[in-house]
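Only one protein chain is missing; all other protein chains are in place.
Every chain is named by a letter (A, B and C) in the order it is written, and numbering of its residues begins at 1.
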Amino acid sequence: MKDVEVRLLEQPQLKDPVLIEGLPGVGNVGKLAADHMIQELKAVKFAELHSKYFPPQVLVLPDGTVRLVNNEMYYHKSKVKGQPDLVILIGDYQGLTADGQYALADTMLEMALKLGVKQVYTLGGYGTGKIQAKPRVLGAATNLELVKEMKKHGVVFRKNEPGGGIVGASGLLLGLGALRGVPGVCLMGETSGYLVDPKSAQSVLEILGKILKVDLDFTELMTRAEQMDKLAQQLRDLERAAEGPNEEDLRYIG
Amino acid sequence: MKDVEVRLLEQPQLKDPVLIEGLPGVGNVGKLAADHMIQELKAVKFAELHSKYFPPQVLVLPDGTVRLVNNEMYYHKSKVKGQPDLVILIGDYQGLTADGQYALADTMLEMALKLGVKQVYTLGGYGTGKIQAKPRVLGAATNLELVKEMKKHGVVFRKNEPGGGIVGASGLLLGLGALRGVPGVCLMGETSGYLVDPKSAQSVLEILGKILKVDLDFTELMTRAEQMDKLAQQLRDLERAAEGPNEEDLRYIG
Amino acid sequence: MKDVEVRLLEQPQLKDPVLIEGLPGVGNVGKLAADHMIQELKAVKFAELHSKYFPPQVLVLPDGTVRLVNNEMYYHKSKVKGQPDLVILIGDYQGLTADGQYALADTMLEMALKLGVKQVYTLGGYGTGKIQAKPRVLGAATNLELVKEMKKHGVVFRKNEPGGGIVGASGLLLGLGALRGVPGVCLMGETSGYLVDPKSAQSVLEILGKILKVDLDFTELMTRAEQMDKLAQQLRDLERAAEGPNEEDLRYIG
Partner (left out) sequence: MKDVEVRLLEQPQLKDPVLIEGLPGVGNVGKLAADHMIQELKAVKFAELHSKYFPPQVLVLPDGTVRLVNNEMYYHKSKVKGQPDLVILIGDYQGLTADGQYALADTMLEMALKLGVKQVYTLGGYGTGKIQAKPRVLGAATNLELVKEMKKHGVVFRKNEPGGGIVGASGLLLGLGALRGVPGVCLMGETSGYLVDPKSAQSVLEILGKILKVDLDFTELMTRAEQMDKLAQQLRDLERAAEGPNEEDLRYIG
């Protein structure tokens, strides 16, 4: 078994596709956004990545069957003028170790280059510690032209933010991609960081949809966002009941 | 020295054998069950696995001699009609790291494929936090036919349980096995998770015995279960004496 | 991608150059000193090192663009008689793991040997737990001749100090360098260990400048040192206000 093993289910023929990454992270914003996109576009799975850098674990599905944890790649051929072909990367986990993260991002970029990927969008959350009524979308990019273009689409750029840089696949695909000539953008939806955040995922997708001329229905994300809002409200009520008026420090709820 | 080194003591000739894995884990249920099976069937050791993924450690035996920690494989040729030949995998430890777990499971499956293994049973415990009078056996499998078949034998399937998936060799042998065309089942005996649990091991073996048409004597496991029951009772008494009536939170006792 | 990937921007032709290392460490003394030297000498970047041993991370620059974390090498050709050509190594991080540290130091030394490096100076901080008005510079070297030479320049040698040895790149470049015939010196500025310490960096550079006959302007370091002094004073005031007269135990401030 190779360190990162690619199982190709189909070899898609795509025209200048764009790679979209949405792996687990802060508020699960990137994962929620990419999962939603796959569902709405009925994108087709064409590859599975297994790796010794993932946890040694199978997931148990509702029907009692198991599936080895993995990352998956989907494609979507454009049906609309001006809309690019898409490759979407999702998964159960990111690599567990620093060197695993590098090895995985490296393999993903190799696959992307073979597919002719011309640009990368990595999706994630930007933890603010506060619950946002209307989360903004922060950006970072591999060159100044992309920064300017993103600003036109309403992406916010703040000097030296995020201060800690961008860690994990969302950062590495940009950093390693740039070294191989693939430009990229990271879109980060503001999120409390305490709760899985479908509202933030929607903010990210609204902007990404405009950029890529992809029209998405958000009904499902909005329903999930309402459920999370109710849950957050219940937690706040419980806390107030227990401790009197207090700070909004909620536990993380997956 | 290779990362995983197989020392073959004998090359058994088996007919469509079934692989049974019982390595250390929650309540040591899988290990107890597989160790008991080897003892009762007088299965024959044919391979030892050493690895840099195990602790750098020798065990000291009662006679003062030492043995490098390892995993071992035993075989048992069927003497009963309808009973398959068996390969049983036990050991002192599982791999210490995620990549070690993958490397070990990979080697074990390669060995299994060479031996012609047609199906895998991985045995383990399912931690419930409570001491069970009559532990049930939960299951997970690599395909729906196996799920149905297991249900007939009394294996319980609960939607999305275990929620955290199955971690370690019991999970990987199924997940990696399925990718190589070897179907598999995980049988998990309910257990408190605080104590080594021979009763849960017996529950698992009762069902596995029925599936494989292997008739096992449980006297020894029952004796050990009684000893553990007494020990647990003594601990509860001590705790009550010390703190007054209180929760049943016992320390783990190997 | 190799474990340590060298991206050569230019192949400098140098005459018997000296390698100066200043990577992050105690009080960031080495990094501050080497960064300052590069700036003052307008040294030219000629190589970037990326590695799976660094964090999987991009940094976000003020203009919204990103850069993969790395180590960088600069050169400076001598314009003054008696002053050697210089190779200066700086970076965002040191290797995250022990084996990563070895692999990185190994690659750096290979590069140094190809460039004809004749001697190594590694720069760092020596944590004393106290804020020093005039930090001294402690030394360690790969041979006795260098120890004697350094003493002449005012470098302090104290028996068996630092007691814990020298850990990280500053140590390894000396230790591995000596095995390959490249002599070296470590210069350690005394520092509290709680604060980034430009004053200690200046002390180190004053001595290094004398050794290498490099004349440096310290205005910027002095400005930063004054800022840190004010910050430290504010922290002490805050602490005294809060707790009454107390020990000088400040939090680390990057």
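By our rule, a residue touches a chain if its C-beta (ideal position, glycine included) is under 8 Å from a C-beta of that chain, and two chains touch if they have at least 3 such contacts.
Nothing here was measured: the structure is a model prediction, and the numbers come from that model.
Partner chains of the missing chain, restricted to those shown and counted over the full complex, are B, C.
One of B:Leu96, B:Leu113, B:Val156 or B:Leu235 touches the chain omitted from the figure, and that residue is B:Leu96. Only one residue in the set C:Ile20, C:Leu68, C:Ile90 or C:Ala105 touches the chain that does not appear here, and it is C:Ala105. Counting over the whole complex, chain C has residues 95, 98-99, 101-103, 105-106, 139-144, 147, 157, 159-169, 171-172, 174-176, 178-179, 186 touching the chain that is not drawn.
The chain not displayed touches chain B at residues 1, 3, 7, 50-69, 96-97, 100.
We take it that only the chains that are shown with their structure count from here on.
Measuring from the averaged C-alpha position of chain A to that of chain B gives a distance of 38 Å. Centroids built from CA atoms put chain C at 53 Å from chain B.
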